[in-house]
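One chain of protein is taken out of this complex; the other chains stay put.
Here is chain A:
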């Protein structure tokens, strides 16, 4: 309905559960969502005439954070910290 047509940024906090209900969580839906997110990011920051370092640097920062999050268990172990 009208909820899914408005993007997430225009939501109020109280309407969030309703928006999540209208969301499409099937594999195709998720894939479509990922595709839409990537294409909007790409068209905003990378596919421009005179871009800057912002486009890929945000991707790299996100990758750093993600990899830190995945390896947090291993990094925080005392044996790892002592061996530095």
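In this text, a contact is a pair of C-beta atoms (placed from the backbone, for glycine too) under 8 Å apart; a residue touches a chain by one contact, two chains touch by 3 or more; residues count from 1.
In this text, contacts and distances are computed from a predicted model.
The complex appears with one chain absent; UniProt names that chain "ATP synthase subunit b" among the candidates "ATP synthase subunit b", "MOB family member 4, phocein", "Tubulin epsilon chain" or "Proteasome subunit beta". Which of A:18, A:31 or A:46 touches the hidden chain is settled by the complete complex: it is A:46.
Taking the complete complex into account, residues 44-55, 57-58, 61, 64, 68, 72, 75-76, 80-81, 84 of chain A touch the chain not shown.
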